[in-house]
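Dropping a structure here in structure tokens format, bear with me for questions.
The excerpt is restricted to a subset of chains, each kept in its original location.
By written order: A and B. Residues from 1 in each chain.
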């Protein structure tokens, strides 16, 4: 369909740069919510119950972050893309293995995956500073939350 | 990793058939939650607010259904696969368009997508009856919920 007459609070260049940054972050966050559930289900090992609950907390938080990022994109006049195909193509996270997942491997996987997502978020924070401080403020908050999750997975090793 | 010694409440043939049916349903349900959010974000038109809220109710419900289906799979000793790549490959739902989504088109899309998902669920109900009535009972409950959502989208046209 034809794009509606959405006036953006940003100029064209700021909007394009910010929108691109937000869409990159969105792909990582949705992917994080999907692999979080995948590990929540297929987990085995002595640390099962604690990790099973922890992963659901990560998923719940990340779903809200993804929603906030996508809604910020439309707010500045850029359509987000959160479909499975796009997430599979654009996410920077390492691939999650199939089948049963040993608890220690799951911890290692999320240390790695969160590290990757945080790296891309910190790039987006630097990028948006010059284009839209409102979007930047949102990304700072999400980074703080993911870094806290990263601490916890690291502390469990 | 090596599969752990998970004893299943089902025999091997029942387990394989039920597990396959549950995994097919899982792909559709996760996809439904992703396109539900996609439309929730990119929606435009006079019916925006009402549909925006309705889609979030669908997403919230479908996420719980997907979790129940995946946990039933592990319960019978079969690992579910809910990763973006698998969902993109295995979901039977029609592709959701990119960009802005007109409210009337969104209604049409979900009438079609829900119809497809319900069709696959009813096949899975028939299939699981002879293999595992416990799984079948779960699928009946999910079908009832999706059919109710389908009524509502149809009534809005």
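One rule holds for everything that comes next: contacts are C-beta pairs under 8 Å (C-beta built on N, C-alpha and C of every residue); 3 or more make two chains touch, one makes a residue touch a chain.
This structure is a prediction, so every number in the text was calculated from the model and none was measured.
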With 2 chains placed, the number the full structure-file assembly comprises: 12
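Throughout what follows, only the chains that are shown with their structure count from here on.
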Complex contact set, residues of chain A against chain B: 1, 3-4, 30-31, 34-35, 37-38, 41-42, 44, 66-67, 70-71, 73-74, 79-85, 87-88, 91, 95-96, 98-102, 105
